[in-house]
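I have a structure here, written as structure tokens, and I will follow up with some questions on it.
Excluded from the complex is one protein chain; the other protein chains are retained at their positions.
Per-chain numbering from 1; labels A, B and C assigned in written order.
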């Protein structure tokens, strides 16, 4: 049984999936989409439901799947490094994040983490996302528009030094090269007893950030890294994948006290 | 500035934190809590805010922190194995999970994953959680009551064979020893184009589950494992922790097609 | 002080090292060697010692280093997959391998592991190395000639089915796609109480091999995998490398009993 409200319409997001290499996050509109297996007229998706398939002009079949947070965050148009789902996942469990939460993010980058935060503060929360680079910010805005989550984000084209404009927020994520420089500002804006998170790739950033957190009134400071390895399951030939990203960054979490 | 509505009151959840070994998830009530550093009268927390501290009768200080999903899921009273945050995190990014979603979980176990799902379907969604073992179910119910998330869960004391009662759900999580036995039932209840997830510890479970998914109308099947390693940051002595859980289970995700 | 016998002469092996990307295992002979940093006349190395440097015609400096087993095994000319040092290292500790040992290896492949075995059975031992593919065997012979270790290897161009020619050997290494097929033959040739090793990439190969070992009179069966991650140490920017080979194969070891 297919409900009318389950039918795909103009503006909906879909994952067009052929295989692990060919899968695309797209907005349904009157446009042609080109793949190496032929062309798909996206308007043909209207009236279908998720789980249906669509054929290219070369009669190659693609499935129409419901996108997950994984695709929403990984398939943003990238102008910067993004946060990977393996790291994003642990942030979601270690943050003081919930529907209705007010959170600050700095910097926005390509809007990958912004997407995840917006997704989980819905329907009453808000993400205040700071980025000093205009080009990155415009790209991130376009990504959030496409993802359908821009109503839960307030973008701020501003370089923060001493203070964020928002106070009493539930969670702060710092994703810049020198996170220690914004710990003072974060302290002023974060609700007491709540969490701050940051991610940095090098040992030196980790120690400088952690020691600054210790000095500036944070406790329950935790540092960790996450590895993800796929298993390729094929009859008689099941094995782990051969290459993995072995390092993206170290994640640091801390709780503010008075 | 402390807002009145930020003050801790009877029934609130707090994380009483002294150090990485001594931290407790507690509900504020008129009760004494015993630690190896002395006794805390929980009623003394009323009127404080998160970020404040409290002293035991031995004058040892504990901080009053806002709990995160990490503690809500890890500190359930356990009658079974639970799903670890490292695995939970990747599930949150790979599932078709969002505020308002209807999801099925089987089996409930100790309610750890139930907690995470309930947290993220709020405020309009619902988790239908099946468990055939009465003792486990009662324990899980008590855990969700404590966590304050039971309004978003409907517990079902039932063994599923052919069919779940709910249809057209957004996401299904199977966490039982032989997940392949419930893939047929899951297919009937899951919205097309949406995701199913499962976790299993052994190679044999992985291959049997994946091959069953392939036969029963699922695509975009992915199998993976996640490792998490903490870094102990101490002046002049920073190093990774020495022992880690190196294996909990392999995670499998798949999308239903018509 | 430089001893006469430390001077490099025609036929010696050297590692010409510029940086982690430009380093070459070479035999000193009257020949020109071309790099992207210019040409080196290898005869100019004669009379130098290890630790000296040499310049290309473009005045770029390369250091003349003593090769290690790492380069001897990694820099063989490859016609097949080779065994990586991370796996080789654990084999060296888990094998009944020592100076004077007689060992069987099947198949030879590109001679990478053959090199390591030959290195450690010196000066009185011998490696019997079986390979059914003539092209692979000829390439491996050339690799061992270059490495200077061919005196400790007897190459055998033969497909083994029931029996190896040698009996009472100290260690057997099976490196073929279906190791279980040669466990019977290995049992006949291996000294009792001594070790057999094999490496295989898939889960299915692992289980079939281990169950065959259990049936055919082996105990102390161990299966493991090894991961190696480099750390890039640079002032203020120290971090783990970003991509690693996350899977080469699972190593299996077992001891023969009567």
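Assume a residue touches a chain if its C-beta (ideal position, glycine included) is under 8 Å from a C-beta of that chain, and two chains touch if they have at least 3 such contacts.
All values derive from a computational prediction rather than experimental measurement.
Engineer: Among the chains you can see, which ones touch the chain that has been omitted?
Structural biologist: A, B, C
Engineer: Considering the whole complex, which of C:53, C:178 or C:242 touches the chain not shown?
Structural biologist: Selected residue, touching the omitted chain: C:53.
Engineer: Touching residues of chain B against the unshown chain: what are they?
Structural biologist: 201-204, 229, 236-248
Engineer: Residues on chain A that touch the omitted chain in the whole complex?
Structural biologist: Interface residues of chain A facing the absent chain: 203, 207.
Engineer: Using the touch rule from the top, list residues of chain C that touch the missing partner.
Structural biologist: Residues 1, 3, 6, 17, 20, 23, 49-53, 63-66, 68-70, 73, 85-86, 88-100, 116, 119-120, 122-123, 168, 191-195, 203, 206-207, 210-211, 219-233, 235, 238, 250, 255-258 of chain C touch the chain that is not shown.
The rule is simple: only the chains that are shown with their structure count from here on.
Engineer: Which chain is most remote from chain A in terms of Cα centres?
Structural biologist: Here the answer is chain C, farthest from chain A.
Engineer: How big is the gap, in whole Å, between where the Cα atoms of chain A centre and where those of chain B centre?
Structural biologist: Centre separation, chain A to chain B: 21 Å.
Engineer: Distance between chain B and chain C based on Cα centroids, please, to the nearest Å.
Structural biologist: About 47 Å separates the centre of chain B from that of chain C.
Engineer: Quick check: how many Å separate the C-alpha centres of chain A and chain C?
Structural biologist: Spacing between the chain centres: roughly 44 Å.
Engineer: Two or more other chains touching the same residue: where does that happen in chain B?
Structural biologist: Chain B, residues with two or more chain partners: 203, 207.
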